[in-house]
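Apart from one protein chain that is not included, each protein chain of the complex appears where it belongs.
Letters A, B and C mark the chains as written, and numbering starts fresh at 1 in each.
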Amino acid sequence: MTIKVQTENFDAGAEIAEISAKSTNIGGVCSFVGLVRDSDDNKSITAMTLEHYPGMTEKQLAKIEAEARARWPLDDSLIIHRYGRLEPGDQIVLVVTASAHRKAAFEACEFLIDWLKTKAPFWKSEETPDGTKWVDAKAADDAAADKWEE
Amino acid sequence: MTIKVQTENFDAGAEIAEISAKSTNIGGVCSFVGLVRDSDDNKSITAMTLEHYPGMTEKQLAKIEAEARARWPLDDSLIIHRYGRLEPGDQIVLVVTASAHRKAAFEACEFLIDWLKTKAPFWKSEETPDGTKWVDAKAADDAAADKWEE
Amino acid sequence: MKILYFAHFREKANIAEEDVDLPEGVADVTGLLNWLESRGEGYADAFADRDHIRVAVNQEHVEFDAAVKNGDEVAFFPPMTGG
Partner (left out) sequence: MKILYFAHFREKANIAEEDVDLPEGVADVTGLLNWLESRGEGYADAFADRDHIRVAVNQEHVEFDAAVKNGDEVAFFPPMTGG
């Protein structure tokens, strides 16, 4: 169970390998890497800056991870979230989950990314040809987070 | 869109990095690594040997991958499946999917692993303290594959 | 009380962080917002659309009826957009 909030890039393969090696009873390791896109809704994006709330971010991510581990039998889990200025193609976030069974690994991984989208105190501003603007929260992200509330 | 059926190990991180770099409009890369477990149902497993049907395997995996790409807007996808003798902790299978949006990446990745479990001609035999035996197909795997038929 | 402003709240109020003494009668988040708005145009502009204000007290996300007191750390920010 690891949380890292950092400006530096990360090596998804190294993290997956480290988690995979933690127990020989892990049957599946699911991972998700979120990347900066060069456009959204036909609007081109040259860079994205992520701001966060140091202290609260780590607490919220730890809470979300604890919730995942209460819901699914996980051998391990990891969240790495970057902040600062990033460009298209750059990695933003990594979530890794390991379990004896694949269904738990998949569900927990998707849950973690869905919840951190709406419950971790990060804010994004995008640089576009029309200037820099704050990214609005998306209704689709709220809906994705809410589906785990049942 | 890549299919590899091989005895050699694979580098999940290198594959994820290669796929992530294919387009700067990829927003999410989901991956799943399946590993040999050291036990199942309290029975200890010292090794697993995977046999497959060369020719048909590649065709079936290509069909399954084409189905995923028809159902979800994927920028890329990859399946690597090993065969031969493997030991606990060894990697068996890798599935990677890339899409502009995370939901498509997650669903397609889970779909690919669910379908290849029951539709790709692989068979496993396990070495246990009681001898070597063929692994029976699991009802849970059939159910997981069926949920995508709707 | 320490107050933190994030994203467009920081830009509009033109401040990232400040220490304030709570005036008498301010006991919850709504009261705090009303008082802050009265402190100048930047604050008034930042807090005009209350539907889009999210608040944390001592790093816990809370509603507007949550109590606040001197010594607390209060943060104002828009809906989160992580991931």
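One rule holds in what follows: a residue touches a chain if its C-beta (ideal position, glycine included) is under 8 Å from a C-beta of that chain, and two chains touch if they have at least 3 such contacts.
None of these values were measured; they are calculated from a predicted model.
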Partner chains on view for the chain not depicted: B
Residue among B:Phe10, B:Trp72, B:Phe106 or B:Phe122 that touches the chain left out of view: B:Phe122
Residues belonging to subunit B that touch the chain removed from view: 34, 51-53, 55-56, 59-60, 81, 92-93, 113, 116-125, 134-138, 141
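Convention: only the chains that are shown with their structure count from here on.
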Omitting subunit A while every other chain stays put - resulting connected groups: B | C
Chain centre separation (subunit A, subunit B; CA means) in Å: 23
Distance between the centres, which are taken as Cα means, of subunit C and subunit B, whole angstrom: 49
Averaged-CA centre spacing for the pair subunit C and subunit A, given as whole angstrom: 27
Sites on subunit B at which at least two other chains make contact: 102
Per-residue multi-chain contacts in subunit C, two or more chains: 83
